[in-house]
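In this view, the complex is presented without one of its protein chains, the others remaining in place.
Naming follows writing order (A, B and C), and every chain is counted from residue 1.
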């Protein structure tokens, strides 16, 4: 019955038992034709199982079909738009909306009814995003998925949960897999990060009970941390959280590539800060210890070849470093953070995130991260962004209105000292 | 800053502290302008609190503003439609979708971020629906709310829960309030309906933890019940569910008027049937004991004045009822159920629901409900619809394809015997 | 096999299928003989079911058998005691303990393995206690049950739970049944007692998940309540708990008669006070509004016939009460609370409880409880005991060391003013 035109498309004869893409498209048609929710659930389950069984080539073919067969007919759209222009009545507007909404959306809504449907669609978008550059036609699929996922993952549906050693191994294992900033080297490393002087929180969604959406790692310290290696040391003694006066956010990881473009970090940081303030009223500072991931690349683009030559040897920082080199690097880095731009915003992605959230640039930390990737991306430097609660909203507003960057006097001074270097010539600043 | 044009609209001068609708519209503007999720949550909370404080007149004014100020400009729509017609590229299609989606949707999405936001929006739609007939312009608001609620209340997000005497009083109280078919007369009536020979199930949504969405009451009986009063008798002895061979669905209630138009009943009945089959494998029949709510009205519209005269006295059924009267009423009722139509579907709303789900008309029960409303609406009759699991899918499909009504031979015979009465003349059959 | 001697005792022949007490005693023997826990569980279940099916006469016979058949043989005890006296070695002491412990204890321990065993044994003791006066021989059974229940209901095993409208109806129903101080008149009365300006807490035991052990009702008020009727008024408006400065403990109920003699109230009050202090740091006073249940009876025993004659008419307090009468009654009452004794402790049971916990007598409230029972037992008066946290431990210690009663100056003054009345002559003071 359903999907006959698609069957013809894919050349399936009536005698051939359907498999692969033709079967999947038949199921999609049947799902859209079905009027009972109960039957829909069963068809949705079959459809997702069939999708999950496709190999890469077939998946591409399925996406091609989704992109080309479920968009509205241009004539119908034009007609509805004309009617609305002639008379912008509620009836005409609703009719227009109906015409413009692609059937794909309804298809995805129905696929979501299957057990595990939401997780499957999040994964489907992850795969889709990988192919998007090569297949721009798929952007219409992405727009529909994004539209629905944005509704389903509305922040009102998320719940903040503390992660600790009482959390299920299934969730903890995901943390080990996902941690992108400072890789977790196995269960005992993770255990140290969940001890009494640490906190970890994640957002969860009711439909993905075993899947963190985003998580943050916090160290409770006395004084603001300048170096990340001590925080990552598995054998570091466990301090008393009652003595701590700082909460250091040293890692924040988005877990679901399929939710790219839906932002949760701002909300997470602030809810976590509130939660910590409740548990430890004596905390005086909420700050990050963050990488400066674009610094070294920017040095290259800015033509700082001379400076780069001095740090070309991977071991450059292990002996004594000339003070002038240190000074020069720190000046360039302060300049990069304050003045290098992408449009009107900072060029550095991490800076964009925290400054946009209302944090302030507080301190540059020399050799704050001496790991291989820390040296390669940030020339070993780290930066503390401070979330100073009474200022956060004001900073956030000024950032969005005036692209104003809140920064401490020492950082501003460093940046001012930065000599007109080659960077200036190439105009990246 | 935000909402200045709206403030002018509503005459608020700069000196006047904002209150009521102007304040609410300012908050809506601010919410749409806000770029951080954390701040949004706070504004959304304020906006909902302000909305909840409005009196009826102000609420109407707010809905008027929502309807008129957040729909897309007809010219912009026409332009995007033309571009899409000229070149139906992904980019043009996505641009078209962006133009057509009213900002109201984003506004509601952001309001949903407030604590309790989903519940508040469900209630907002309930209020809106009440005024819709008088204010057809509000239909655009309803379309947007419906679009979002349909996503948020996607069946994949619902969870089936058993309701029993261990359930929280907060939820049980709602059952007492909501039960629409056979009113629950207090806590001890409810308690009887949750005893060992009964089952009650509801769908819940993660965002409305204390609010049932829809619930169903089931009696486990030996033999298919023909009369509802024994099922509602608080003092009826509790039978052993192990002896039961029938599950009688004797009441099903949609609880959230604000979700009208989103159907959950089909899924609920079938999931409950599965659940019961698992707990009591020896159950042989899943059937309803249902009212025929439109029967008496139909008799009137069909011009059966002579018949109606015989049942005009409220006590007509209390003495001995002439066999010819009983026969005649039952014949007319069978005819009504099988032949009276609204379009191609049955005229009776309950029949439409169960037959559309795939159930079959099994038996007419004389004096099945002698309550006041049962006499007034159904002339005292009740009907059993049977969910015969192996046939349900086939019935459901034939109903939707051919408008076929599955009915037992005795009911079909009764309907055939119905004399060509006045109904025929008026063509309602 | 097992129980053959008992069968003979009860005259059961080998052909007679066992029922009632003989069957139960056989099961007890089998249970004691069994070496595998799994089989024991099954036998224990059968034994409890058989016990629960006994009528009253058979239950008495069973208790008689329990009392007479499971105590150790006096000679064996004497022998073990002699050995221990001769040589108080560990081995001799352990042997002595083994001999002295009645087999009943092991029997009860094994009955406890059945599902619901703990609840069944608590109920068994309740029944036993009723018959104890008439059957003093059962005291040995009670001693064994008490020994075990004291272990099983060790306070370390109890968990404090808040009771509110989210609590299961099964538990709430029990509150309605059990409340002994100020009867709960149905669900809506209970609901008022669980509103935002009230708190209710109970202790639960893991083995009795649906059974509160003891519960306390608290009103959050502004100023210390003097009258109980306003607190019990279902239509009283709900106040804001944020404005409250007092927590009034107005009712505390032990639920399990079968746990009589194991005291939980002291711990409950203090844990609840801590819990409330945490939720409402601005609370300044924790006080009770308590009956004086023995006052009127004491007036009778003290020969205050003249005074009693003035309050003999049930309506005596409804018109204007002569000031001298009020004064005289309050003086006598203060005297009763401070000076009437049972041994070295107060004669009034409620006073013994709160003063022993470390509370102080704060205020006498004229016409604090005008209900029928309030008038009949306390001549309408109520008293506030204050739990002044910094003094509680000291008061408690002095009470137990010196039988010191902490009382406010006004109450002490009232008591001093009490004229040498007839009470003095009879020496009850």
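Definition applied: a residue touches a chain if its C-beta (ideal position, glycine included) is under 8 Å from a C-beta of that chain, and two chains touch if they have at least 3 such contacts.
Quantities reported herein were computed from a predicted structural model and do not represent experimental measurements.
Asker: What are the shown chains that the omitted chain is in contact with?
Answerer: The chain that is not shown touches these displayed chains: A, C.
Asker: Which listed residue, A:35, A:82, A:167 or A:339, touches the chain dropped from view?
Answerer: Counting the whole complex, the residue in contact with the absent chain is A:167.
Asker: For the chain that's not shown, point to the residue among C:155, C:185 or C:282 touching it.
Answerer: C:155
Asker: Determine which one of C:212, C:356 or C:380 touches the chain that has been left out.
Answerer: Hidden-chain contact among the options goes to C:356.
Asker: Write the list of chain C residues that the hidden chain touches.
Answerer: For chain C, the residues touching the absent chain are 35-41, 67, 71, 74-75, 77-78, 80-82, 84-85, 88, 90-91, 93-94, 96-97, 100-101, 109, 112-115, 117-118, 136-140, 143, 147-148, 150-152, 154-157, 206-207, 263-264, 266-267, 269-271, 356-358, 393, 396, 400.
Asker: Take the complete complex as the reference. Which residues in chain A touch the chain that isn't displayed?
Answerer: Counting over the whole complex, chain A touches the hidden chain at residues 165-170, 172-173, 186-187, 191, 210.
Here, only the chains that are shown with their structure count from here on.
Asker: I'd like the Å distance between the centres of chain B and chain C, where a centre is the mean of that chain's Cα atoms.
Answerer: 50
Asker: Roughly how many whole angstrom separate the Cα centroids of chain A and chain C?
Answerer: 59
Asker: Multi-chain contacts only, two chains or more: what residues does chain B have there?
Answerer: There are none in chain B.
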